[in-house]
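As you look at this complex, bear in mind that one protein chain is not there, while each of the others sits in place.
Going by the order they are written in, the chains are A, B and C; count residues from 1 in each one.
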Amino acid sequence: METAFDIVLALLLLGVGGWSVIARNMMTAVIVFIAYGLLLSLAWVRLHAIDVSLTEAAIGSGATGLLMVIAAHKVAGDTKRVVQLSRGFHALAAVFAALVAIGIAALAFVLPGEPVSLAAPVLARLPESGLGNPVAGVLFVFRSFDTLLEKVVLLLALTGVWALARDEDWGGVPGLRLFPERHSVLGLLARTLPPIGFVFAIYMTWAGADVPGGAFQGGTVLAAMWILVMVAGVRKAPRVSSPLLRLAIVTGPVVFLLIGFLGFLTPGAFLAYPEGFAKPLIVAMEIALTLSIAVILGLLIAGPPKGEDAP
Amino acid sequence: MMPLQALAVTETTPGGALLVLGIVMTAVALVGLIGLGGRGARAIVIAALLFQLYVSVRVALMVAGTQSPLAYVVGGFHPPLGITLRADGISALMMVVSAAIFLGAAAFAWKDFAQPKGKPESRASLIFWTALLAMASALNLLFTSSDLFNLYVGIELLTFAAIPVAAIKGGADTLRAALRYLLFAVFGSMLYLFGIVLLYGAYGTLDISGLAAQLQPNAATLTAAGFVTVGLLAKTALFPFHLWLPPAHAGAPAAGSAVLSALVVKGSLFLLMRLWFDTFPTLREPADMQLLALFGALAVIVGSITALRQQRLKLLVAYSTVAQIGYMFFVFTLAPKDAGALIAETAWTGAWTQVVAHAFAKAGMFLAAGLAAEVLGHDRIRDLGGLSSRAPLVVLAFALSGLSLMGLPPSGGFNAKFMLLVAALAEGHWAWGAVIIAGGMLAGAYVFGVLARMMAEPAAGASLKAVGHGRQWIALGLSAVAVLMGLLPLEPIAFLAIGRAL
Amino acid sequence: MIFAIMAMILLPLAMALLLLSPALRPVVVRGLGLAPLPALLLAAAACGGSVSAFTFPGAWRYVLDQPGALMLGACALLWIIAGFAASTWLAGRGGRGRFALWWLLTLSGSLGVFVAGDVVSFYALYALASLPAYGLIAFDGGEAERRAGRVTIAAALIGEGLILAALVLLVVHAPGQGLAITPLVAALPSSPYCGVIVALVVIGFGLKIGLAPLHGWMPMSYAAGPLVATAVLSGATSKAGLIGLIRFLPLGEAMPVAGGIILAAGLISALYGALLGLTQTNPRSVLAYSSISQLGQMAAVLGAGLAAGAREAGVIVAFYAVYHVLIKGGLFLMLGTQGRRIAAWQLGLAGFAALGFAGLPFTGGALGKLAFKDLTASGATSMLFSLAAVGSTVLVLHFLRLVRAAAQDPKPQLLSPAAWIAAVIAATPLQWSLFAAVTGASANSALRPEVLFDLAWPVAAGAALGWALAAAGTQLPQLPPGDIGARLIAALERQAGRLASAVVRAETQAHQWPVSTLTLAAALILFVALQTVFGPR
Partner (left out) sequence: MSPVLLFWLAGSGLIGLSVYGLIVNPHPLCKLLALNLLGSGVFLLFGVIARRGASAGLGGDPVPQALVITGIVVAFSATAIAVALLLRLHSEAGEASIDEEEDGQP
C-alpha cells in the first residue's frame, strides 16, 4: 500500500514537474509548479523529513509560488521569443538532459553500499544543547555558522530586491497592491486570520526546538499573514526607510551575531553556547529570527518600493 | 602524498579567531549599515574594510611566521559535524589582496556613492556599500572555509552581492545582463550543490581534508567531481560559459566592475583550485585536466580576439577578463599529480601570480576605463582621443595595467606567464605554451590599440571634463602594484606552498 | 659604472614621466638630445674590450662588453644628434609631448638592450625598443601612417612571441643556470631543443632586422612617419635585433649547419635588398632596402662566425654596425632637409658616406668589411659578399639620383642640415679609431694597395653598372614598398581579419543562452565520461 502510494507520488512529481516545464502558458506553469511544491512536501514526509516538508510547503511552494504568480501576472503579455530554436536543437537538448538524468539515476545502483550517516553523532551530542529536535540541533548548534550566513543571504536578497527600485521611488512603500479596490472576502480574511496565524507562528517557533518547526516556518506563517494584510489593503506596507522596519529586519541577525560573539567570552569559541544556557539562548535567537524572517520574507514578496502615487 | 595537496589541520590554532573576524566583522558592518538606515555608511564601510585589511595582514604574517596554516573550529564542533575555517598560504595571500582591492575600490567610489545631504540615505549608496561589504565577507569565507556546504552558501552570498552591483545603474541592458548573470550563476551553483550532495552520500562528510583522506575513485565520486567542477566553471565564466560576464561587468559602476572582475570571478576559481588540489588530488587525471586547459586556451584566444574587436572600452576590458581567466586553468594540467615538485611548484606559483597580478591590473584598468568614460562622457574606443592631454594619469594607469596583461616585464603578468610557460615547455605541452604566447601578443594588440587612441588628438567637438586627482591615483596605484610584482624573483614562492605537501 | 647603466635606462623614463607636468613639458622636449648622454659616456668607457657585469637582487643582470659597447656608443651618438634635431623640429608643433613620450620610451629600450645581461631584462628592453615605435611612426599621420605603424607593431609582437618562446626554452633546458644570458647560451648546444631555439632566435630577431623574406614591414615602416623618427628607428632600434642575434647565438661553438643556413639567409637578404631597392622610387624605401641588404650582410657574417665557431664574429659585426647606425640615420636625416636645396657638396658627402656600405676605400664602411674579411674568406662566400657590394653601389647611386631629382617634398619636414652632416662625418673617424681595438691589427693595414684594390673593385664595378643602366635608360619595374613582403602582409591582414570575424561570430553564437547552457550540459557529460574512461580505478 505504501509502496503503491510512493509510486503514484513519484510519477505525479515527474508528471506535474514536467508539465510545469513544458506548459505554454506561463500562469499555468506557475500554478502547476505550486501544486508540484505541495506534492513535494508530501514526498518529504515520506522521506521522514517533517522539518523539510514544512519548509518546502512554506517557502519552496508557498512563498516562491506567490512570487512567481505575481511575476507571471505582470509579464503575461510577453510573447517575444528572440531566439528561435530549431527542432534539432530541441532534440539535442533533450538528449543531453536525458543523459544527465540517466547518469544520475544510474548512481542509485552504484552508490557505495554502506549508507553513511551522521545521525548517531548528532544524537550523541544533542543533549549538550538541550534541544529535542535533531534538525534544529544541526541548524542552531553544529552548523549554526551556515545558518548565520543564511540570514546574511536573506538580508542581501532584500538588498538585491531593493536595488531594483527607481531612484525617485526610494524610501517609498513596497508596491504590493494587487487589488486597488477593497475586496470584501479578502478584507474579512485579512482581519480574522492574522491573530490565529500569529499564535500559530509563535507556537511553531517555540516548538521548533523539540519537534519539527522553527523560526523559518514560524516566520513564513507570520509573513503570510502580513502579506495578506498588505494585499487586502487593510494596512499599508511601511516605508522602506522606516527606522522601525529596519530594526525589525536586523534584530534577528544582530541577536544571532551577539550570541555568536558571546561564545568568544564563554566557553571560548565563536558560536559556542555557554554550558547550560544553550536552549534559552537558542530560543531567544529563534524568536528574534522569526520576527526578522517574517519581515524580510514579506518585503521580498512585496518587491522594491514604489512611488506613493504609483498605480 | 601528492605534490601541493593540503595538509590536514583539525584543531584551532593560535590566531585562528582572526579567520572568524575576517568573515564576520564585515557582516556585522553590513547588518549595521542596513539597521542604521545609511547613517554614516561610508565611515562604517571604510572602518570595516580597514579592519579586514588588518586581519588579513595579521593572518598572512602569522601564516608566514609559523610556516603552517591557521585553523578555527567554529563553535568547537569538529568535522564532520561542524565547520572549520582554515587559512593556508594561498588563503592568506588572497585575503590580503582582496582587502587591499576592496579598500581601493571603496575609496574610489567614495564620492560616487555619497549619501545625499539632508536625506538619511539614497538607494545607490545603501545598495552599493551593503553589496561591497557582503562581497568582502563572502570572499573571505571562500578563501578560508573548508566545509563544502558552507562554501556553497559562500558562493551564493557572493553572487547575490554581485548582482545588485551589476544592476545598480538600472538600464534595460544592465538589468538584462544582471538577470542573465543571476540565472546562469544559480544554475552553476545547483550543479555544484548536487556534486556535494553526492559526496555527502558517499562519504558522510563535507570537510575538505576529511574527504581527501577517504576518497575512492568510484562512480559517485567521479560524477560528483564533474558536477562540482562544471558548476564552478559556470560561476567563473570560463569560456564558453562566459555569456554573462562581459555585459554584467561592463554595465556596473567603475568601482563595482573593478571588484567584480578583479575578485568576484576569482572566488569560484579559488574554490575550483581548492577542490582539485585539496579535495580531489587523486582524481587529477590528465584527460579531464586537459579538457579544462582546452577551455582555458579557448578562453585566451577567443576572449582576446573578441576584445580586439570591441568598440566600447568597458566591454573590451571585460572580454580581456574572459581571456585572462583562461590562463589560470593551465595550472590543472601543468601541475599534474605525478609532477616533480619543482615543475608543479612553478606552475602553482605562476597560476597564483596570474590570479593576483590580474586582480590588481584589472582593478586598475576598470577604474581607468571608468575615469576615461567620465572625462569623455562616453567610452567609444574610436573617440578616446585627447585623454592623454586631459588626464595623463588615467592613460598611465591603463598602460601599466596593460603591461601586466600583455605579460611584458617587469610586471606580475610577465612573471605569471613566464612561469606557466616554463612549466608548459618543461613538460612538453607545446600547444598550451603556444597559446600562452599568442595570448600575450593578442593582449598587446588590444592594449596598444586603445593606448594609441588615447594618445591621439581629441575628436572635433569633444568636450573633456576634468576628474579628481585622487581617483586617478587610486587607479594608478592598483595598476602599479601589478607592475611592481614583476620585481619578485622568477622562482616558486614558498609562501604559496605553506600548508601543503611538497 | 652601475649607476651609469641605471642612469642610461632610467633617465629617459624619468624624463617621460616629467612629461606629465604641462609646465615641464617644453623643457623635456628641448632636452631630448641630452637623454642619451649617459649611454655615450658608458660606451666610451668600454669600447676597448673590457667586460663588466652587474647583478641585482631579483637576478637582473647588466653586462657591458665590447659588442654591446660599440653599438651602444654609435646608437647613443645617433640618438643625441637626432634628439637635438627633433627638439628643433618639434618647437611650436602640436602634440610634441606625445612625440617626446614615444621617443624617450624607444630611446630607453633601444640603448638598454645593448647592456641587458639576463633574459628578462633583455626581453623587457627589447620590447621597449620595439613597441613604442608605433607612436613615432603614426605621429600626426593619416591612415597610411597608422597602417605602417600597425604593421610594424604586429611584426614586433610576433617577433616578441617567438623570442619569448626561445628564451623560455633556453631557461627550461638549462636547469640551475639562472637567468643570465651567458651561461644559458653556453648550455644551449647541449640542449635537446638546440635546433628549435636557434630557429626561433633567428626568425624572431630576423624579423627585427628585416631578413628576407621577413622584411616586408621595413620599407612600409620607414616610408611613413617623421624622418627624424625614421632616422633613429632605422639607425638605432634595428640594431636591437642584431644584438639579439649576437647574444643568443652560441658563437663560440662551431655549428656548421645552423651557421650555414644563417649565412645563406643573410646573403640572400643582402642581394635581395640591393636588387629590389632598385625598383623603388621613394628615397626612403630605397634606404629601407639598403638596410635590408646591410643587415643581411651582418647576419651572414654572424652565420659564418657560427659555422666556424668564431666567437669574435660578434665584435666584428658590432663594429661593422657602428657605421651603419650613423650613416643610415644620417641619410634619413638628410632626407628631412629636402625642403631646402641640397647643395652639390652635400650630395657628394652623402654619396661618399653611403658608398661606405659598399666598402669604398677610406670610409669607415671599408674598415668594417676588412674586419670580417677573415670570416668570409672562402671562395664562394667572398664572391657573394663582393656581389652584394656591387649591388650596394648601384643602390646608392640610385638613391643619390632620386634625391637629386626629387621634387620638393610635399610636406617638407625641415631639419637642420647640421644634424645629418654631423652624423655622417662622425662615422668614419670613429671607425678608424676603433679598428685597432676591435681587430688587433693596425688601421694602416687598410691602406695597403692590395687591400685597397680588393675593396675598390666592387665599387668600381657597381659604379660602371649603375652608369651603364642609367645610360641605357633601363627601366626597372616599379614595385610597391615591401614587394612580396607587402603582399604577404596584405594577405595576412585579410586572413587575420577574416579569422577574427569568424572567431567573433563563433563567440556570439557561444554566448547565446541556449548554446551556453547546452555546452555546459555537454561539458558535464564529457567530463564525467572522460573521468570514468581514463580516470583512476
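Criterion: contacts are C-beta pairs under 8 Å (C-beta built on N, C-alpha and C of every residue); 3 or more make two chains touch, one makes a residue touch a chain.
Small disclaimer: the values here were computed from a predicted structure and weren't measured.
Across the whole complex, the hidden chain's contacts among the shown chains comprise A, B, C. Touching the missing chain, out of A:Leu40, A:Leu186, A:Leu271 or A:Ala288, is residue A:Leu40. Only one of A:Gly172, A:Pro194, A:Gly252 or A:Pro304 touches the absent chain when the whole complex is considered: A:Pro304. Only one residue in the set A:Ala35, A:Ala71 or A:Ala284 touches the chain that does not appear here, and it is A:Ala71. Counting over the whole complex, chain A has residues 2-3, 6-7, 10-11, 13-14, 17-18, 20-22, 26, 29-30, 33, 36-37, 40, 43-44, 46-49, 51-52, 55-56, 59-60, 63-64, 67-68, 70-72, 74-75, 78, 80-83, 85, 89-90, 93-94, 96-98, 100-105, 107-108, 111, 115-120, 122-123, 134-135, 137-139, 142-143, 146-147, 150, 153-154, 156-157, 160-161, 164, 216, 300-301, 303-304 touching the chain that is not drawn. Interface with the hidden chain, as seen from chain C, comprises residues 512-514, 517-518, 521. Residues 81, 149, 152-153, 156, 159-160, 163, 167, 170-172, 175-176, 178-180, 182-183, 186-187, 190, 193-194, 197, 200-201, 204, 247, 310-312, 315 of chain B touch the missing chain (whole complex, contact as defined above).
One rule holds for everything that comes next: only the chains that are shown with their structure count from here on.
A separation of 70 Å divides the Cα centre of chain A from that of chain C.
Note: centroid distance chain A to chain B, computed from Cα atoms, is 31 Å.
Centroids built from CA atoms put chain C at 41 Å from chain B. Within chain C, residues 512-513, 524, 528 each touch two or more of the remaining chains.
Multi-chain contact residues, meaning those touching two or more other chains, occur in chain B at positions 219, 223.
Here chain C touches chain B in the complex through residues 19-20, 57-59, 94-95, 97-98, 101, 120-121, 123-124, 127, 131, 134-135, 138, 146, 149, 153-154, 157-158, 160-161, 164-165, 168-169, 171-172, 179, 499-501, 503-504, 506-507, 510-513, 515-517, 519-520, 523-524, 526-528, 530-537, going by the rule given at the top. On chain A, the positions that touch chain B within their shared complex are 103-104, 106-107, 110-112, 116-118, 121-122, 125, 141-146, 148-150, 152-153, 155-160, 162-167, 170-171, 241, 243, 246-247, 249-250, 253-254, 257, 260, 263-264, 267-272. Put simply, chain B touches chain C in their complex at residues 180, 184, 187-188, 191, 217, 219, 222-223, 225-227, 229-230, 233-234, 239-243, 246, 282-283, 285-288, 291, 295, 301-302, 305-306, 308-309, 388-389, 392-393, 396, 408-410, 414, 418, 421-422, 425-426, 433-434, 437-438, 440-441, 444-445, 448, 452, 455, 457, 487-490.
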